[in-house]
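For this depiction, one protein chain was excluded, whereas all remaining protein chains were kept in their positions.
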């Protein structure tokens, strides 16, 4: 079967990661037909590493290639919606890195564009493709913990980011930036929507973030429409490692997903037993990043709808956005879901 | 050195536990001089198990014994303050099981009584004497995790309690009943006071508690006076076991205390690897219950002040009380500390 | 019920441990009527710590006390058999610390003495009373791992002992001294006798033991009469802690017992996740030491036969003795069980 031709937008950190995956794990199934990035250095580097038929500074030029089968958007968040709309106009299936956008309006615009064009849209909530999270979902869906009543999540990065990356105008702020995966997992694993949030937070470990007005630690309480409750804590500076932990407690048991150990290795000395810890999201979720692209390619080939799409992106965003406002206001905030025009 | 003569009030579950400890671990240092309990059956049972010089239905009769050195109050919460006042009048050092009382006024009355009499008062926050928690405190106090910025706690019982035990008029309600130890740990380990709380909760696993108006699961966000934040989740029905977990995240690391495994035993079959889990607070905190009494006896002997006293009881209560109101009101609530007359 | 009067022989490390247990955990059930130790300092220290009715330099004097109900032998190994014979003559139930003796002949003499006198003899294989090992036994006996086919054990002390303690003339040598508990567990958990052993070993970590001619590490292969196989490794100097691990692999699964973590506490920093480890046998087996004495007292009271007796001591000794010879000879050695006169 012929390999799918994919256009990749953006050659930043995530773009590089996807580029490598297309030349390794995905090589039998798809290939990068073109890359588009305004920075010539990025294009040169990609060309040095891999044979890529086309390279463009302007993404819209790439979209004119007649033999493109799909697009993968890994450019800055601010460009996502415009690229989604342009790709949808071309009738191309779209994979877009998270977050889809930083406003509700943009999310809705993107959703309407793909609905109008009838093209599939997958969003980069890669955790849903992590083997442990998939197994957790199966156990919960199979009734192995009874009715879910409590959702807990921890999401912590090991180092303070540079202020320019953590600038809330680009990142959406700590709660959205770090928590959006957790809010997506909350909806997926609990099988219920979040209807109210409240939050506490502060700037305690990364003083340099004061200049962009962000915080570095927060706790967010969740209330689900079915009465279940939850809590998510997110933080920028857990110096020990990249710590992602999720629990769903049900009436018949609990499922926990959390990977802290870097390797199945224990070093014991007079000072005790030491384990080295996972340091980054690329280390923790290497298999998930690969699996989400495999899923996307399969969906494109088969015409199936991706398991995690634009509406999931919107709903997770809305939770994070409400939690951010709840923190600002010192009050619980209702999550009011935007309406999507389902007649499109 | 002569053994201390202790009067024990109350022979319910906790009273029985303390009675056994005085006849085993504490035997070299102290003895139960008298037990007092209105239920004759309890007195008979105690007499059958151990040689106890005196037994009374009326606690005030016990207080008349001239050679008493200290009292241990394990009777129902509603009787605590009256007994504290009576023992203080007699000039006797007091150990009182938690909670001290169910109102702020009663806490203050008890504190004033012991201050007036100049007697030591220790409150049954036994977790502070658990070896793992003590080590956690040492690590934090020794700067091993830098400045604490986030407090996390889980407190879950394995079974729905009978409605009469969970009746909020007797227990203070889920958040106070289950969370008071966590609120005490929060203050102790973080080295800062809680100034604001918010909560979500519901009745999801123990429908029979509807008759007494309690809930069975809650998440409580905390804000500390130094800007740190926290979250505590408490629940009645974690069917897998008795799950007490605490974490303090600091700018230089994290300390976690949590004991789920019943024994250092792993059973592996075709179905996977199975560990049996801790089932009860007496199993998890057996060493702590013993150590807190050893501490009390040492304080009585040496005239030192117990490490955890009446003001700790008051402050932990106030957090739980505020969280309970926060849940009722659907709003964050400030924790406003009651004033204690320090001139007494 | 009146408390049992026990005579304690020996106030070394183990004697002190048992003395404390009789004044704490065992206080409701038994008391130390007399202690006997040739060292006046030991007697004085015991008298300072506890009220003990009688103290003797000569153990035979203690045996003359008319109201003694049982004896506990914790004196040096070389004195065990003589004291067992004397106590048996007096018709007293006997608890004897391991090893019973350092020769097969002495073991048999002790067994014959207690059989002749018809008194119960329990040997200090306390691991059989550890909650995790008991649960392992139950799982195996209940068929939860099918037919046992492989026995694995690790037995490691954290520090090189002083040469005088490790002197093979007193200790029996590394394999017997460290491995005798493992050989007892092998028989108990596998439900089969060891019929052949082979060994490798050396002096690699504790050069000072060369002066007494001992080694500090060894691996011992076992062959059981039912065809199952096994391996035990023992070592003097696992600097990270006191490491006791046991596995039984069966046709339907595996059971593993091993406790390395000192406390349910995790400390995570930039250097990784650190756990402090168990440092000594008294820490690891505190509950087991207590439980074995409770068992002995119950057996004395009820006339039941102790679960672990003189023949168990003999059989475990024979395995260790054979393994020691196997190492010396560089050849597998058959374990030939001594005959016991069952007509006594």
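Here the chain labels run A, B and C in written order, and each chain numbers its own residues starting at 1.
Going forward, contacts are C-beta pairs under 8 Å (C-beta built on N, C-alpha and C of every residue); 3 or more make two chains touch, one makes a residue touch a chain.
Keep in mind that this is a model prediction, so the values were computed, not measured.
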{"item": "Listed residues C:45, C:90, C:147 or C:301, member touching the removed chain", "value": "C:147"}
{"item": "Identified contact with the non-displayed chain, of C:65, C:219 or C:338", "value": "C:219"}
{"item": "Contact residue for the chain not shown (choose from A:39, A:116, A:267 or A:334)", "value": "A:267"}
{"item": "Touching residues (missing chain, whole complex) on subunit A", "value": "23-28, 49-50, 131-132, 135-136, 139, 144-145, 252-261, 263-270, 276"}
{"item": "Contacts of subunit C with the absent chain, listed as residue ranges", "value": "147, 149-150, 152, 154, 156, 196, 198-202, 204-205, 217-223, 227-231, 233, 235, 237-240, 249, 251-254, 330-332"}
{"item": "Chain not shown, touching residues in subunit B", "value": "239-241, 260-261, 268-277"}
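As a convention for this text, only the chains that are shown with their structure count from here on.
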{"item": "Per Cα centroids, the chain farthest from subunit C", "value": "A"}
{"item": "Whole-Å gap between the CA centroids of subunit B and subunit C", "value": "39"}
{"item": "Distance from the mean Cα position of subunit C to that of subunit A, given in whole angstrom", "value": "57"}
{"item": "Intercentroid distance (Cα basis), subunit B paired with subunit A, Å", "value": "42"}
{"item": "Per-residue multi-chain contacts in subunit C, two or more chains", "value": "260-261, 268-270, 276"}
